[in-house]
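Shown here: the complex without one of its protein chains, the others still in place.
== subunit A ==
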Amino acid sequence: MAPAQGNCRIGLAISTRTRTLSLATISFAHTCYGGVLFSTLPQTLAVSASPTDGQVLKAGEDNITVTWGLNQSFSDGIDSAYTEVKLILCYGPISQADRGWRKTVDNLSKDKTCQFTIAHRTYMRDTQNFTWMIERDVPTAVYFVRAYAYNSSGNEVAYGQTTDAKKSRNLFKVQAISGRHSSLDIASVCFSAFALLSVVGFMALEKRGRNSAEN
């Protein structure tokens, strides 16, 4: 629907590593005209993550250690354009089923597969790693880790991921926080009970009013 244009104005701040970037990145990506197609990207980055296949991690408690670097089987000059790398947490297919808001679309400006940023760094050829505490707003789902390499204009130029092309292997699960607290539970029950008792009170008052109207 959006008209295709040349440069993609993603507008990423280069030096910041704040977590708010994750949401800002997505909203900037949505305002982007045109956009890189995922199918055109070469898989030149090697990415690995600490969770094993099928492991369940807890949001807000557990960590993921991600390691990334250039895949050594590629020739030396291939990464000359890479200036930044971003590591992101992406939904596995089973967590995308019947959920249009997590849909995979080839046009990366509209793609919603990956919604959480793990790390955002300047690109270096040597292997780097980072340990990320899974944030408390990460939902319960099946995930893998992907890395995008960006050029100086802010466009994606390469990627790497911890799973295969079909996204069927090496997926791990995150168990989200429930968001419930015992104080909330108690408050809900108390207020509900009070409301129900009030109805009983109303009926009693009406009956008394009816009986006392005999004057």
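Simple rule for what comes next: a residue touches a chain if its C-beta (ideal position, glycine included) is under 8 Å from a C-beta of that chain, and two chains touch if they have at least 3 such contacts; residues count from 1.
As a working rule, contacts and distances are computed from a predicted model.
> Missing chain, UniProt name, options "S1 motif domain-containing protein", "High affinity nitrate transporter 2.5", "Ubiquitin-like-conjugating enzyme ATG10" or "holo-[acyl-carrier-protein] synthase": which is it?
Record says "High affinity nitrate transporter 2.5".
> Can you say which of A:118, A:141 or A:171 touches the chain missing from this structure?
Hidden-chain contact among the options goes to A:141.
> At which residues does subunit A meet the chain that is not included here?
1-2, 27, 30, 97-101, 110, 136-137, 139-141, 176-181, 184-185, 187-189, 191-193, 195-196, 198-199, 202-203, 206-207, 209-210, 213-214
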